[in-house]
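The complex is shown incomplete by one protein chain, all other protein chains being positioned as in the whole.
Here is chain A:
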Amino acid sequence: MAKSDDGIHILQGLLVFGNVVIGTCGIALTAECIFFVSDPHGLYPLLEATENDDIYAAAWIGIFVGFALFALSILGIVGVIKSNRTLLLVYIILMLITYAFEMASCITAVTHRDFLTPNLFLKQMLERYQKSETVNNNDKWMTEGVTKTWDKLMLQNQCCGVLGPSDWQEYTSAFRIMHSDADFPWPRNCCVMDARGSPVNLDGCKLGVPGYYNSNGCYDAISGPMNTHAWGVAWFGFAILCWTFCVLLGTMFYWSRIEY
């Protein structure tokens, strides 16, 4: 009997340790998802305009799941130490519900990341950037968001277009309707700017002389943060769920060994 007592104590210790890890990971997940939702790179308007901002929904779910994991881990520790069947049953059921939500968040994040291709952003940029005639309020809101985001992107990252300035030449666009090709082969923000925000050499920029205009595309500046966001939510959540799986299996085994 002593040996099985020790075995049970070891299992108790492991479960408490497992729950501590779950609790801390839950806090970390909440913090990470709050960071992503706060949109430090200002790319949310681009996603909003694609009408597919599910990776943000996944991050929101992550915030609440992280908090729930923390609370449930405390419940789990108490339940294991007190060896209380009811508490542990409640713990297991609530954990399974949280597990289901986190699973949904991970799968959503990774699925919708695959949806964000360069062509998607190219089409959106061409159709919305500096679009002058908006149909309704929603359209106006999205257009303003896309225009401001692109202006900021091109200025801060010294880039032009999605794949390059030739995007503006290869395709017609809402921008082209309002600005003639001869005066604006590409938007002004594609020009290298001086400290006061005006082009260093406007003619050089229009000619496309290397050094006076930004010849690289902005896709890396968009996809980098979005990849980090989606994979951070999806794969960290996956790791937490794998660990939680082991802890839950252990808890179920422990539960079946308690007798009133």
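In the analysis below, a residue touches a chain if its C-beta (ideal position, glycine included) is under 8 Å from a C-beta of that chain, and two chains touch if they have at least 3 such contacts; residues count from 1.
Quick note on the criterion: contacts and distances are computed from a predicted model.
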### Omitted chain, identified by the protein name its UniProt record gives, among "Cell cycle control protein", "SKP1-like protein", "Sodium/hydrogen exchanger" or "UPK3L protein"
"UPK3L protein"
### Task
Determine which one of A:Ile61, A:Val110 or A:Met154 touches the chain that has been left out.
A:Val110
### Query
Which of these, A:Leu122, A:Val146, A:Cys159 or A:Cys218, touches the one chain of the complex that we don't see?
A:Leu122
### Message
Which parts of chain A face the unshown chain closely enough to count as touching?
### Response
1-2, 4-5, 8, 83, 89, 92-93, 96, 99-100, 103, 106-107, 110-111, 113-115, 117, 119-120, 122-123, 126-127, 165-166, 169-173, 176, 180-183, 185, 203, 206-210, 213, 215, 234-235, 238, 241-242, 245, 248-249, 252, 255-259
